[in-house]
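Note that this complex is displayed minus one protein chain, with the remaining chains in position.
On to chain A.
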Amino acid sequence: MNHSQIAKESKKWVEEEIITDSQRHQLLERYPKRGQKPLLLTFAAIFIGLGFLTFIASNWSRMDDLVRMGIIIGFLIAFYVAGERIYTKYSNTLGVSFILIALLIFGSGIFLIGQMYHYTSYSAFPFFIWAIAACGLYVLWKEWTFFISAIGIITVGQIYSGFVYQQLHFLMALLFLVVLGVVVYRSKEASLTLMFGISYLIQSLILVLSEDLNYYWLMVFFLTLYLADDLVVKKGEVRVFKTLSVIAVFTLHVFGVFLLGQEWITNASESSFLFFLLWAVLFVGAVIRAALSSTNYYWADLILFVPVFKFPIGDAISLGVLFLYSLIWLIFGYRTEVSRWVNKGTATFLFTTFLAYFQLAWDFMNRSVFFFTGGILLFLLSFFLERKRRQVHKGGRAE
């Protein structure tokens, strides 16, 4: 029993006159407060660490390369060993933070040593090595901190790779999909799935942009995420991948509305056989999945995954897709009286209407008239939709 537990319990004993107040104090003194010690120790460690850091930082340029190496390696090992000891003996959280610091030292060590010895890297390879270390730590300790670190390192590394080297680091993407993918598949934890999904979307965007692929390739990546949803979903929980991919593909169509009508997008019109093949396979998969689904409305999302190319009326088709999508959810929502679907349909319908209005009227309407009319239009629309929605909420029939 620890101090705080005794303190709580003994209060009752005094009240019940089992012991006196002075006896209670005597008892309490036998159990010194343990919690304070690690806290003080932590502060001590942080201060000493900060002292070292500032000392090293101010003398770094004057140090010999080998001394710098010694410092980096020494700190790396010291923090790992301390972290492991603390984790097993005292506190998990403190141990994890020590190991996390060591992981950060490893990453910055790669870059510092690279700078010291004039390494030139032509890819995000340092990030790849760093990410392997983070993944290894997760596999060993099963602490979410390391999983999050791994996702963070990989995502930042890929963004860096995209900006600096105009490429996606494929080995890192493979590490992401295989190691972290398996973790997400096994854990089925919504927050982790969310992080994984966002990182996946960022990486597919980097791939398409850096490899000069046509924008419609994004559709294939989004559709893959959509189909992968069944692998990671826990019963009764939010469908993270599905929601993310639908949001992503919806956004893609919004961009389509604005960009597909532009003259300067020329390369977007050429279509590739490989794209059609992959897309068709995935789409058929999604249709089969929809047919097997217990809810009949699963296939409504699939409308969004129909790619729109650059035709003269490509922007109008994108707009049509968005309208169709929101209308279907509205109708389904009213028919089945599922308010979640009505909300989804309402929000997307209002947004699409605004988009259409913006696209059509912005160029030739007087600005103030544009906003006035738009406001009134949206107001009327939301009034009717809201009235309908309330009927559903009350459980009344929406006729």
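Observations
Definition applied: contacts are C-beta pairs under 8 Å (C-beta built on N, C-alpha and C of every residue); 3 or more make two chains touch, one makes a residue touch a chain; residues count from 1.
As a working rule, contacts and distances are computed from a predicted model.
Taken from the listed names "Xanthine dehydrogenase family protein molybdopterin-binding subunit", "GDYXXLXY domain-containing protein", "Xylose transport system permease protein XylH" or "Receptor", the protein name that UniProt assigns to the chain not shown is "GDYXXLXY domain-containing protein". Summary of contacts with the chain left out: across A:I86, A:L100, A:A124 or A:L137, the touching residue is A:L137.
Only one residue in the set A:H118, A:R340 or A:R367 touches the chain that does not appear here, and it is A:H118. Taking the complete complex into account, A:I129 is the one of A:V14, A:I56 or A:I129 that touches the chain left out. When the omitted chain is restored, the residue from A:Y90, A:W144, A:Y165 or A:F351 that touches it is A:Y165. Annotation for chain A: contacts to the undisplayed chain at residues 65-66, 69, 72-73, 76-77, 80-81, 84, 88, 102, 106, 109-110, 113-114, 116-120, 122, 129, 133, 136-137, 140-141, 165-167.
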